[in-house]
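Left out: one protein chain. Kept in place: all the others.
Going in written order, the chains are labelled A, B, C, D, E, F, G, H, I, J and K, and every chain counts its residues from 1.
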Amino acid sequence: MSNHVYKTIELTGSSTKGIEDAVQKAIARSAETVHNMRWFEVTDIRGHLVDGKVDHWQVSLKLGFTLEP
Amino acid sequence: MSNHVYKTIELTGSSTKGIEDAVQKAIARSAETVHNMRWFEVTDIRGHLVDGKVDHWQVSLKLGFTLEP
Amino acid sequence: MSNHVYKTIELTGSSTKGIEDAVQKAIARSAETVHNMRWFEVTDIRGHLVDGKVDHWQVSLKLGFTLEP
Amino acid sequence: MSNHVYKTIELTGSSTKGIEDAVQKAIARSAETVHNMRWFEVTDIRGHLVDGKVDHWQVSLKLGFTLEP
Amino acid sequence: MSNHVYKTIELTGSSTKGIEDAVQKAIARSAETVHNMRWFEVTDIRGHLVDGKVDHWQVSLKLGFTLEP
Amino acid sequence: MSNHVYKTIELTGSSTKGIEDAVQKAIARSAETVHNMRWFEVTDIRGHLVDGKVDHWQVSLKLGFTLEP
Amino acid sequence: MSNHVYKTIELTGSSTKGIEDAVQKAIARSAETVHNMRWFEVTDIRGHLVDGKVDHWQVSLKLGFTLEP
Amino acid sequence: MSNHVYKTIELTGSSTKGIEDAVQKAIARSAETVHNMRWFEVTDIRGHLVDGKVDHWQVSLKLGFTLEP
Amino acid sequence: MSNHVYKTIELTGSSTKGIEDAVQKAIARSAETVHNMRWFEVTDIRGHLVDGKVDHWQVSLKLGFTLEP
Amino acid sequence: MSNHVYKTIELTGSSTKGIEDAVQKAIARSAETVHNMRWFEVTDIRGHLVDGKVDHWQVSLKLGFTLEP
Amino acid sequence: MSNHVYKTIELTGSSTKGIEDAVQKAIARSAETVHNMRWFEVTDIRGHLVDGKVDHWQVSLKLGFTLEP
Partner (left out) sequence: MSNHVYKTIELTGSSTKGIEDAVQKAIARSAETVHNMRWFEVTDIRGHLVDGKVDHWQVSLKLGFTLEP
């Protein structure tokens, strides 16, 4: 691991269920094109309100993956 | 939407269940007097401990709503 | 001035023209109900994009006013 | 306490005496209209200078109170 | 409570289930040796990714407890 | 909108005219290759000085767009 | 001093009198078990409110001390 | 450029017109006594309100210049 | 006031008495050479410890003054 | 330079030698695919520990490059 | 690793040589009493000046280690 170079990208996932599900949706979408994903960090937890209730959660994250040497 | 003015207030909701429920309780209480609520942003996640366990979660949020023109 | 107590509220104004105009719209709307406004501080400059262009600017500000004694 | 919803407002108090007195003046003014105040947090300590001396201190605080159920 | 002195420590808990469970695991481990725990504040929400999915969540918190007089 | 995943990138635009124009130049350049751009947030306002005057403004922004499902 | 290693801990002191007294109470309690204390930095100034007045101040600090070689 | 040492100072410019003009007034005043100014960064955008309108904008900036060798 | 340009400098004052006195000592020293001082903002509250007690307080501040036109 | 648009990406480089070497490894890897790199800014300095010693340093940076017009 | 609880402590190491050496001295001292150290993060880089030169560097870090189950 001491030779690796990582790249970090920022994503926002949405979910009507909650915070963890919004994170997992962002990661699932990213996994379609990005390989070697290693970690994430939540940077923002927001949500949209409709008729006085949470309509969906929006969670932003930084996602790190290994660049192939 | 390009003519709207929004106001943001800060609330803290409590829950014995978890983070999402604390957010929803704050929003439900606010909905009794505030209309046209649009979004929220979580600013702080805390909790109180009793006998070595989480007694209740306390989640602070900024809540934005449209001011009527 | 050494006896005054100020209250600060947070607003977001929108404009298709630019940053200063979004600030002024938020202040004009606030002036309808708030008196003795003294200062503001810009806390966030955002905008919405439609068809690859800025559709409108959204500027958040803290606005301070004197509470009457 | 696990069912409470709190609201937080921002105030700035002034005093010729010092920091604690400026906090207390902001709280005393707020107590005229707000009930069930629970806590405060100092967010900014400033002051105005006249003739090379502190004319008055200005201390900003967040003040939290319980919304009645 | 006006005579108490509190100490704050930083912990990180892990969980395959989610954020609340990671917090509770950190607190449960701390309760083995620390008494009079009063509150916590979440400072960081991270996670490790394996095969394009969340393998486990890692939540950091500050945990405050009363020092006995 | 509750199913969308957004990606955020960081750009810096330059302009001899002012802040809004620097933002619009960054967005116009980005629109050549990025679709479904939704919002931006200004993160930094800088500028270069030549002969005691502003030669050009440099404005950094985060720009969010929808990832196609 | 160029060989020293310092450790930093976080404490919160309480006082009905004011900010300086809350700091001194935290330090006095810490001095019972920690030696070679060198410096502190105030990180948070809060307080509890009862009946519309400050009941006690709570001041958090980082406290650094030399680890014996 | 690899041998230069820069100094950074902080200024606040005022303008009834807007943000860019307040920056330029601060830089114009500074140019009377400071040479070799290279860049600036806006750190704060504020303003004073009179009769419910922006009376003047106040923009703070860090300004960097080369120290002569 | 709408034509003024302000400069901000950073000072740290020391006092065995407390926070306000450390601020006032920094301002008194600055007043020997700087005119037209207008405001200050406290940026850091620290102190040195000797024999388990506060030996002196060290308070850092930003100090703003008007540049003569 | 007043017409350029820059893009910023985030990378983390690793090294057993030290901070500068970790930065240079991240830049060398990036240079394989990115042209017109102009500047970087270190955002985080971390490291992994094995057997009580630094096994390798991990330095995160933002890296800016010119987008071709 | 998904069951681990980590504790984080803050240290400051000193060195006449440079930043990496100051980090390593703090870790070496900590290794005398702490086991299972996993990572560190640099939080502050300072130094003392004597006769217009760097006398020694002072680097603060957060250091994480696994609590035994």
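Here, a residue touches a chain if its C-beta (ideal position, glycine included) is under 8 Å from a C-beta of that chain, and two chains touch if they have at least 3 such contacts.
These numbers were taken from a predicted model, which means no experiment stands behind them.
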Query = In the whole complex, what residues of chain J lie against the chain that is missing from view?
reply = 19-20, 23-24, 27-28, 31, 37-42, 63
Note = Per the touch rule stated above, chain H touches the missing chain via residues 1-9, 62, 64, 67, 69
Query = Which chain K residues touch the hidden chain?
reply = 18-19, 44-49, 52-54, 57
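Here is the rule we go by: only the chains that are shown with their structure count from here on.
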Remark   = So, in whole Å, the Cα centroid of chain A is separated from that of chain G by 38
Key: Rounded Å distance between chain F and chain H, as computed from the means of their C-alpha atoms   = 22
Inquiry  = If I count partner chains per residue in chain D, which residues reach a count of at least 2?
reply    = 9, 19, 30, 48
Request  = Please give all chain pairs that are in touch with each other.
outcome  = A-B, A-E, A-F, A-J, B-C, B-D, B-E, C-D, C-F, C-H, D-G, D-I, E-G, E-K, F-H, F-J, G-I, G-K, H-I, J-K
